[in-house]
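Everything below concerns the one structure shown next.
For this depiction, one protein chain was excluded, whereas all remaining protein chains were kept in their positions.
Every chain is named by a letter (A and B) in the order it is written, and numbering of its residues begins at 1.
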Amino acid sequence: MSRFYSSSVGRKVFMALSGFFLLFFLLQHFLINFLSVFNKQAFNDASDFMGTNPFVQYALQPVLFFGIIYHLIMGMYLDAKNKGARSVKYAKNNAAANASWMSRNMIITGVMILLFICLHMVDFFFPTIKAHYITHEHLDSYEMVVAKFANPVYVLIYVVAFVFLALHLLHGFQSAFQSVGFNNRKYTPAIKKLGNIYAIAVPVGYMFIAVFHYINSL
Amino acid sequence: MTKLNSKVPTGVPLKDKWIHHKDKIDLVNPANKRNIDVIVIGTGLAGGSASATLAELGYNVKAFAYQDSPRRAHSIAAQGGINAAKNYQGDGDSSYRLFYDTVKGGDYRSREANVYRLAEVSANIIDQCVAQGVPFARDYGGLLDNRSFGGVLVSRTFYAKGQTGQQLLLGAYSAMNRQIARGKIEMHNRHEMLDVVLVDGKARGIIARNLVTGEIERHSAHAVVIASGGYGNVYFLSTNAMGSNATAAWKAHKKGAYFANPCFTQIHPTCIPRSGDYQSKLTLMSESLRNDGRIWVPKKMEDVHAIREKRLKPTEIAEEDRDYYLERRYPAFGNLVPRDVASRAAKERCDAGYGVNKTGEAVYLDFQSAIVRYGKEQANIHGIHNPSHAKIVELGKKIVEEKYGNLFQMYEKIVDDNPYETPMMIYPATHYTMGGLWVDYNLMTTVEGLYAIGEANFSDHGANRLGASALMQGLADGYFVLPYTIGDYLSDDIRTGEISTQTREFEEAEKAVRDRIDFFLNNDGAHSVDYYHKKLGKIMWDKVGMARNAKGLDEAMKEIKELREDFWKNVKVPGDGHEMNPELEKAGRVADFLELGELFARDAYERKESCGGHFREEYVTEDGEAKRDDVNFAYVSAWEFTGQPSEAVLHKEQLEFKDIELKTRSYK
Partner (left out) sequence: MNLTLKIWRQKNSQAEGQMVEYKVTDISEHMSFLEMMDVLNEQLVNKGEEPVAFDHDCREGICGMCSMFINGEAHGPDRGVTTCQLHMRMFNDGDTIYIEPFRAKAFPVIKDLVVDRTAFERIQQAGGYISVNTSGNTQDANATLISKEDADLSMDAATCIGCGACVATCKNASAMLFVGAKVSQYALLPQGQIEASERVQNMVKQMDEEGFGNCTNTGACEVECPKGISLENIARMNRELIKASV
């Protein structure tokens, strides 16, 4: 197993597995956020559940952190290693002729997403943690969301970040399936289609939530 | 004359000769094999399979290839298939029938016992290759599929799409890799053998040049195997790879190995024609196309001119104004006459001025009637009544695409013309050389310890090779014949010990090689190597090509000699010898072709008959067909080098046909 893990193929399989986990996380996060569009109470209840449930807090949350950090560090490590596999660059390289921009620039979209995650942590995650574990005050998640999205600059940053996420997912979704060895003449076209739907619908959904609250605040 | 002992086992019937021989020959015990080295030159089907098998048996093999990998040898380019007398189709095939077809197809100029052995081991090749993971084509039941090829009445050709040679070579290569990994084969990629070293009259090593560093190296062994392929590139333009060369075989010849039947060369009828003087090689279109294509030229000279000037398209020429010359001349076999016959007929029409491209050297291969025929058949199958012509053509094209799609695509890429719409243009090109180093039944040349296998030897195809038989012979020699027969010789060497390379013989051979390289690099000449190669090719093609006559051959011998003398005065080779230098590599090869070409012409001159690929215009029947002379020429001509090709001494191995009756080939 350690031989597998240290192999190029093994690493890419683990990149894919962490990617699958993040895909799942992204979807559930979106669904909870989306509640804020219809129902303040439901959103706050769901947020409180996620923030206080011990299983979520002590089991899922560490896994999530590990998943993000692993995906991130391994992604950067592999990218550096891959760059080293060609020491002399081509004088002319027509890369667009054979691969999409998204597939060639996962590191760029990935780093942009990382920057957004940092901002997101500062804005939402740390205040929540602080309220739960340090000051022990009750936070109204809904109000926090509404307050943040009243700021048009913040909304703009948010939207741009999700454009990068969409670009990342447009390659990442189907790539993860390929990495774990799932490539099948019958199902792969469907997976690619599903991937494209997911990669556009979920980020657009997130953007919608931000824009919705901004418009509401006017 | 005593030197030409074929060593064919006597006193046993033909079908028992090989078994009997294997039972009687000496073997080397496994412990002793470890102390014996064998050098193999070339890693195509013959060299690759021999290297792998010898290494498995326990010998230490040193294999050499001028390419960067054994897998790139030109066997890889073989398209159609490999014959084997498996009789899977239950159509009455047998070893005898394969033997018979091969001897007859070779126009009765091959050695009976060798051919029978080839047919006998052919079935084993398929078993072996399947076990190695060669993905032969299969039918829906999971069994191996067969196709039929020209000149035979059964389906015995196994194939892997249009890439059979590639798959078989990759099979042999994988077997080699296994032995390289075990350390039993020492693989020397990007190395070229430049001389064979004889010690006490026995082949004991080679001088090779490392093509990357330019280093001249000595390698010793107890036996040397030449598996370096044929000499078709003597014509400059051929279907051979650019690097295919005769240097290894020619050096062996100059050191005492007799060269047999150099004039037996196969000109393949269906190749893409030359498009200009810049052309570097010719591309083959599989023989299978002649199953459905009809070959023609216009009947009227004015149509020919109109086509050449692009005033007229071939599709605009009415049916009655077309000359389907093969169907006209050979009604029984039509477009499926053997290769030599089809090639000559194309040349005859083009010489008469009916060639359809600007060089005047092309005929049409037309699929229109096949498209219509298949289209009508499909319309019936699909129950379409009174289909329109357009519908028929549409349905027909689909079938033709299924059968020949990859070939049509290849043609379109090269010529930029759509063969579904307009007929293909084709012309014959040099493809294979049946002649080669003379070998006995053990595949040993006239030099002790020097063997020749595959296309490099002469033994199995006579004056004309049948389709799908080259792959069979290469693998038969390498997997199943040489590994046994070489033991008979090596059994005397178990006490010899390692052969030293620090001897006078190696020193002299190395010096000769170095001197020659120094000459090339320091000669202040005026012309590139290609300049000479192209000139040689032109002489060969014009005068020693598809049709030959005494006057032309006489001229060719003189012209080649003059060209060779000029080459040694005026050749220019840039760069230096201590690094990769492709011009230097070519210079050495062309120097050898310039000698071989003359011997080739001489052999053609001396063989005063027409047989197989050798067509002498003086020796024809009343209706212009080849006229064989079994009374005076049923022999193998084996040439001994004595200093100059013009002074080579002819030795004759009389061919005996005990199990087969000599007949005139007729395809009318």
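Note that in this section a contact is a pair of C-beta atoms (placed from the backbone, for glycine too) under 8 Å apart; a residue touches a chain by one contact, two chains touch by 3 or more.
This one's a predicted model, so the numbers in the text were calculated from it and none came from an experiment.
J.: Going by the contact rule already stated, which one of B:241, B:341 or B:499 would touch the omitted chain in the full complex?
T.: Checking each option in B:241, B:341 or B:499, the one touching the absent chain turns out to be B:241.
J.: Thinking of the whole complex, not just what is shown, which of B:132, B:422, B:549 or B:646 touches the missing chain?
T.: Touches the omitted chain: B:132.
J.: From the list B:74, B:156 or B:561, pick the residue that touches the absent chain.
T.: B:74
J.: Contacts of subunit B with the missing chain: which residues?
T.: 49, 52-53, 56, 67-69, 71-74, 76-77, 86, 88, 121, 124-133, 135-144, 160-161, 163, 166-167, 170, 173-175, 177-178, 180-181, 187, 189, 212, 239, 241-243, 275-276, 278-281, 283-284, 409-410, 413-416, 479-480, 528, 530, 572, 574-575, 579-580, 582-583
J.: Residues of subunit A in contact with the chain that isn't shown?
T.: Contact residues on subunit A toward the absent chain are 1, 3-4, 7-13, 78, 81-95, 97-100, 103-104, 106, 171, 174-175, 178-185.
The rule is short, and it goes like this: only the chains that are shown with their structure count from here on.
J.: Take the average of all CA coordinates in subunit A, do the same for subunit B, and state the distance between these two points in whole angstrom.
T.: Centre-to-centre distance between subunit A and subunit B: 61 Å.
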